[in-house]
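As you look at this complex, bear in mind that one protein chain is not there, while each of the others sits in place.
Moving on to subunit A:
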Amino acid sequence: MAYLIDRRLQGKNKSAGNRERFLRRYKGQIKDAVARAIKGRSIKDIEHGEKVSIPVKDINEPNFGHAHGGVWEVVRPGNKEYQKGDQIQRPKSGSGSGKGKAGNSEETSEDDFAFELTREEFMNYFFEDLELPNLVKTQLKSITEFKQQRAGYTVSGTPSNIHVLRSLRGALGRRIAVGSKSRKRLKEAEEELEVLMRTAFEDDHRILALRKEIHHLRTRLHAIPFLDPIDLRYSNRIKVPKPSSQAVMFCVMDVSGSMDQAKKDAAKRFFILLYLFLERAYEKIEVVFIRHHTQATEVTEDEFFNSRESGGTVVSSALYLLDKVIQERYASSDWNVYVAQASDGDNWDNDSVTCRELLINKIMPMVQYYAYVEITDGEPQNLWHEYTQIPDACPHFAMQKIESPADIYPVFRELFKKQPK
């Protein structure tokens, strides 16, 4: 008659497909919202969902309906004071019948339609703006060290890995198992013999037979090998990725007047990518922001991206500061140091040479990787020409040019592609 069915374990997320369709339909609006969100967020905070709102008028599903006007006569509950024929001031809203819906008038509220993107959805939109169909995971190979770790025992391996105790224990077990039947019979036979010896003559055929059997059994037991190849056990060692404990990421940016908001935005996206990338390899990442025009300062992220200072450009000021900070705070071998430098490449002429020398002689020996991006749609500047000489001396220096936001991801990949060893 009645059926009671437990459906709790099936069919969750039936709406996922429809949700996806909704997002696809309003992709434009959502992308805008994501772009706004990136501006407002810190680099470390990027991997969260995001609240998105879309103007209601954009997603309204229209229907025929009445608007206010003409004659409406509506029955309402809760009369306290009125008598028939009373006249009442029309409420200010102009809706004749107080608040609440009159008939099915369709004056929807003007609030935006707001909802939350999940983290995955957010990341998809984030990377999509970089014209990247699928997230990095498979592409980016982190430069992880491996460590050897014991993982039980195997039956094959090199002699140097033979585990003696395990092998002998196995052999003992095998000997007991293989010999048990014979040993049992041997014991019985010896007891029978002893009994017979007391009652029978020495040459009784039963005694002879038992002696023969006993001899046979002993031989047999002796023949069981002490150590058989199948007993051998080897220590098993496997390689596991060893996350280097910590890293520090330096964001060095030129904030001279020529770095406009669009360029800073491109730089930010680049830094975010770097952060996401490093996050996969390290348990702990610190981020240090250094900005410079003619002078360099260490600043908070907020100041970093939102400052409106301008002036000339002396890139070496930032490099001196970088060197100083590394020496003071990140010099120990526990730190993996990464530097990403973004600039439009415009530098004071003589300074570029200084920069190159500083990098080759002081900074490069201390860092894991140094990436320089030049954000400009013009010709490469003098800093670029100087920097091109560095990779010969220091293979872990890389540089690329970003002309438009679409370049960010390809450039990033180019910079961080797996290096042939």
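Side notes on the structure shown:
Here is the rule we use: a contact is a pair of C-beta atoms (placed from the backbone, for glycine too) under 8 Å apart; a residue touches a chain by one contact, two chains touch by 3 or more; residues count from 1.
Following the convention adopted for this analysis, contacts and distances are computed from a predicted model.
Looking at the choices "Ion-translocating oxidoreductase complex subunit C", "SpoVR family protein", "Nitrite reductase (NAD(P)H) small subunit" or "DNA-binding protein", the name in the UniProt record of the chain not drawn here is "SpoVR family protein". Contact with the omitted chain, checked across A:L23, A:L193 or A:L227, is made by A:L23.
Hidden from this view is one chain, which touches subunit A at 1-8, 11-15, 17-25, 59-80, 82-90, 96-107, 113-116.
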